[in-house]
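For this depiction, one protein chain was excluded, whereas all remaining protein chains were kept in their positions.
A and B label the chains in the order they appear, each numbered from 1.
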Amino acid sequence: MRRIHSRIDTSGTTYQANRAHNLRMVAELREKQEAVRNVRPQRDRDRLDRQGKMFLRDRLEALLDPGTPFLELSTLAANMAYDGDVPGAGQLSGIGVVSGREVVIHADDASVKGGAWYPLSVKKIVRTLDIAIENRLPVVHLCDSAGGFLPLQAEFFADRYHAGRIFRNQSILSKMGVPQVAVVMGHCTAGGAYIPALSDYNVIVRGTGAIFLGGPPLVKAATGEEVTVEELGGADMHTSVSGTADYPASSERHAIAIAREIVGRFTRAEKAQVDWAEPEPPYYDPQELYGILPQDSRTTFDMREVIARIVDGSRFHEYQPRYGETLVCGFARIWGYQVGILANNGVLFNDSSLKGAHFIQLCDKNRTPLIFLQNITGFMVGREYERRGISKDGAKMIMAVSGASVPKFTVNCNGAFGAGVYGMSGRAFDSRFLFSWPQGQTSVMGAEQAANVLTDIKLRQLARNGDTLTAEQIDAIRDPVIEGYKREQSAYYATSEIWDDGLLDPVDTRNALGIAISAALNAPIEDPHYGVFRL
Amino acid sequence: MPGFFLIDGVAHPAALAPADLKASPPEEAIVAKDGDHIWVHVDGAAHELVWQDPITHFEEESASGGDDVARAPMPGSVIQVAVTDGDSVTEGEIMMVIESMKLETAIKAPRDGVVMTVHRAIGQTFERDAALITLEAIAL
């Protein structure tokens, strides 16, 4: 396969300026991640110490196989919610290797509000378990939660994808034959009690672990019965009397060791067969991505330069290189796995939409997973394009994206605006994983564009009455719109709301996709079949 | 599964990353195995490392020191304290009496020793496994 010939001038001023800008962006990302992962008020740390509990990150490292990667998901969930007071939504989620098996790890963070579940915590857990279902990955739960955050119960209790979904997903996993092991390292109260109860295996730490529907205060209030935590739901009671828990452990590390041994008993799923070759690192240094991504997201750049810094050997077999050139399509390998890549080099026209729809079907027939590298401002609009059937051609692409049976992976590299996002496998299209780079904005349209549309509507209303607006009045309409859009279309907002599975430092994309593809192949791939394409 | 090596009685965490497996072993080391005992000759000296699987290790870790602490066999409350800090006790000597489930239970010295701490006073309650009396550790 031919290597992409890079045309980047790494000594040029644009490259250097981009690089400085993007390094700042990444430094900001790293700083926020570090804060979410490790920075806690001393009193919270002290409380863990007093309780003899390990910090969540230490639990994680003890659980994972040494010298193996961990792909953390939605690290910055809730970073723009709850006044930023619930880092990571009080949850940890990710894909790691335990006893040689790829597993999903879900953990409550007791150092954040005692591990209480906020609405976004629930959303994160549900998404984590969706990932387990879609990719048939065993789950390790590290349970340590005070229960739901009651003041916000309306936002996490009753609806279809609220807390009940966690337990529904657990049950479905079990039904699918995908095992789960829960390690009870703190209290599992109320709904939380069902996480260990619905896990195929569970381990409970003596002294700190407890499982009950209602804790001692609730019992006292309800029935007047006075009962200790240990009597009510401690390790010895549950492992010897109720049978709610399976293995008692004398310490957290002991519990983790037992859980690791349990995971080591899981029969490995047979992986879906896709074309694979010995991996090769990219020929072009991924660090150069920093100099390629523009400072202003509106500046165009060639996505082939990005592809060259993600794929094996920077090799790319481009499909239809001369047709529909605003959508770059072609085959490459990531960590040895053959993938079909669709990347935006501009707005989607009729021809690029047709090309995309066709290429998706080629990949699906060929059992080749799909990678969408989004930098999309939308489908082309205008009389000429409507007459050529841009909506009809866009529908073809959306039909292909929706129907493809092979796993899909999406990275928002720069921008994801408008209906183009649908064609490029946005969140609604069930990509197995969706990541975003720190400058990757997403919204129904660009901020300026939206402001213009809104002021235009206002001006027309006024014009009907013969009124008009001063420049100041126009700005007064425009500015809040732009400000609101800018906030809500930022990558940090998207990831806060869990519209993606997390932000990536661009240089991490290759590893993240490798781990994601490998994980996705634990689920069998259905035969290709589609709905009706409007021809 | 990462475990531990006991070297001169001290536990050191031991793990093997897949990369370690691939890297060629240091040539100067000569290794011999006898069950869980691994002998390593390196830099002109022989060392004995005893492998301990993690589950055993953590079990023993929490069990060790158990000899120093008299723990509550069940939740209850203290009804009598027979010793104070610094008292010498002999194995089997009654140090405390607790009441639990309407039963009086004597807390006896697990071994000969000196009382370091009495953790609960008369009337105080406790959970199962709570430390009631700690003896001064014996230097090994």
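Throughout what follows, a contact is a pair of C-beta atoms (placed from the backbone, for glycine too) under 8 Å apart; a residue touches a chain by one contact, two chains touch by 3 or more.
To be clear about the criterion, contacts and distances are computed from a predicted model.
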Identity of the absent chain, which is to be given by its UniProt protein name, from "Biotin carboxylase", "ABC transporter permease", "protein-glutamate methylesterase" or "KipI family sensor histidine kinase inhibitor": "Biotin carboxylase"
Hidden partner interface residues of chain B, rising order: 1-3, 5, 7-8, 12-22, 25-26, 29-34, 37-49, 51, 53
Hidden partner interface residues of chain A, rising order: 65-72, 97, 99-100, 102, 264, 279, 335-336, 502, 504-505, 508, 511-512, 514-515, 518
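Criterion: only the chains that are shown with their structure count from here on.
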Chain A and chain B: spacing of chain centres that average the CA atoms, whole Å: 43
Contact footprint of chain B on chain A as seen in their complex: 65-68, 99, 206-207, 228-231, 234, 236, 249-251, 253-254, 257-258, 260-261, 264
Chain B residues within the chain A interface of the complex: 1-2, 15-20, 54-55, 57-59, 61-63, 75, 127-129
